[in-house]
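Of the protein chains in this complex, all but one are displayed in their positions.
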Amino acid sequence: MNAPLSLLKMRFLMGLQYRAAAAAGILTQLFFGLILIMVYAAFYTHNGEAQPMTLKEVVAYVWLQQMFFALIVLWQFDGELFELITGGNIAYELCRPWRLYPIWYAKLLAARLSSASLRCLPVALVVFILPEPYRMPLPTSPAAFLLFTLALLSGLLLVAAISMLVYISVFWTMSPVGSVLMIAVAGEFFAGMIVPVLLMPGWMQTIAGLLPFRWMVDFPFRVYTGHIGVQEAIAGIGIQMIWLAVLAAAGQWLMGRALRRVVVQGG
Amino acid sequence: MRLYFKYMSILFKSQLQYRTSFWLLCAGQFFVPFTVFAGIYFLFERFGKLPGWTFHEAALCFGVIHMAFSVSECFVRGFDAFSRLIVRGDFDRLLVRPRSTVIQVLGSNFEFTRFGRMLQSAVVLGIAVSGLSVQWTPAKIITLILMIAGGVVVFSGICMLRASFCFWTVQGLEVMNIFTDGGREMAQYPLDIYAKWVTRFFTFIIPFGAVSYLPLLYILDRTDGPDLLYMAMPLASLLFLAPCLAVWRVGVRHYRSTGS
Partner (left out) sequence: MSLITLQGIGKSFKVAKRSAGFAEAVKALFVREHTIVEALRDISFTVREGEIVGYIGPNGAGKSTTIKIMSGVLVPDAGTCTIMGFTPWKDRVRYVRHIGVVFGQRSQLWWDVPVIDSFELLRDIYAIPPGIYRKNLDMLTEMLSLADILRTPVRQLSLGQRMRCEIAASLLHDPAILFLDEPTIGLDAESKIAVRNFIRTINRERGVTVILTTHDMHDIEALAGRILMIGKGTLLYDGSLSELRSRYGTQKTITVDYKAGASPIDVPGVQCLSWSSGRAVYTFDSDRIDITDLINRLSAGGELADVEIGSPPVDELILRLYKEHRV
């Protein structure tokens, strides 16, 4: 097995041990989800029919957000990696016989996957049996569900690539908080984490359309609800792949430059 | 108390040592809740209003709660970060000093970067006040201040409860975040938009309702009944604080009889 894959497996298994944190997380997600739905329900009592998304679709959106929170959120701090970059121990990493980008990528991916695995199923078990109007709607068709899974997974790969860019930027900013701040604040908003993209004002939707963030959250979720049809979904996954290729290539290139700087400056 | 201010200044000096990090965190503390507020603004733009509430009225509610939250996060950080204190074994150090544990824990940590969120809340309050057609009498201003103070007391109480649990177990404390962060996310909207059980729980058990909703009605001239009653509602938060202090004392006693 090659190094990144075995690291992925190892980190994933390690993440599964954090059970107490996961239990707390599950309760938190459920609570936040309920509150959010109540707020939206209140909004929808006034002017609800004329909206681009129905309340049911919003409910689905909210629960999907909560269930897969660990997979899609940009505000993540891997303390170890930040330590490596700012501390200078990066020299040790460079002595190892593998390329750094795939290794760190695998690590980030695994952390998200293990976190989400622990929480997703328990939350799902609850939200599908809640009373109306809180209940999570089922996917509109088997095709929609399948495409949703694909879209979510490639969205995850995209998130990891963007995350990598955050970590790489720390080589220049030397401030984990600063880097995360700059990218995560805007990124979360334009992904649709604060407000679904469709409920944003028109001009903002245009901006969101140009950025890669919405492909991580808004796109997969709307495939689930059937809002995005099969044809469009397949095309969308293609666009996700293009973004992924672009960001991963950019990331690797930038990382190469950053590491060369480290070596040049001396350990 | 004077001693509390002394603690504050020594920790302020401490944190200023890390200047860039300080300002960046501050900025983060400003922008993150600001995006939430922007989200609310967009929702209002789209839907027009919440049942019974205009944008500016909701903004007032939002500003008050976030101000209370950020003030408590800044000054009651000692209880927030208590789990670290206990795990490191530093609580013994506090027990060896001739002061009450509450004062010392309060003085053990401050988080001045929360100032960013305080600034954001002030901006929101400004926006709210500018858009409201309310007669700001001295009584109403006092009520507003009491609302914020009451909110601080409620958040502090929750923090103290969470810290007290550390005496029994260090795991699974994050559940309490439902009440601090969750409480904030929920109370930032006027309470009556929620289902009945939520409203009741958060008025009688964790009294956000007394602190924000009821006095808010008074400020917006939607009340009938004695004004003074509505103005004084935030004081109910002190009733909440009393059991929290009691749990803390029980926790300290437990710690002292079972060792670390």
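Per-chain numbering from 1; labels A and B assigned in written order.
Simple rule for what comes next: contacts are C-beta pairs under 8 Å (C-beta built on N, C-alpha and C of every residue); 3 or more make two chains touch, one makes a residue touch a chain.
Not measured: the values here are computed from a predicted model.
For the chain that is not shown, the touched chains among those present are B, taking the whole complex.
Touch with the chain that is not drawn comes from one residue among B:6, B:84 or B:249, which is B:6. In the full complex, subunit B touches the hidden chain at residues 2-3, 6-7, 10-11, 13-15, 17, 88-90, 92-93, 95-100, 256-259.
Following the convention adopted for this analysis, only the chains that are shown with their structure count from here on.
Residues 20-21, 24-25, 27-28, 31-32, 35-36, 38-39, 42-43, 45-51, 171-175, 177-178, 181-182, 185-186, 189, 193-195, 198 of subunit B touch subunit A in their complex. Note for the complex: subunit A touches subunit B at residues 20-21, 23-25, 27-28, 31-32, 35, 38-39, 42-48, 51, 175, 177-178, 180-181, 185, 188-189, 194-195, 199-201, 204.
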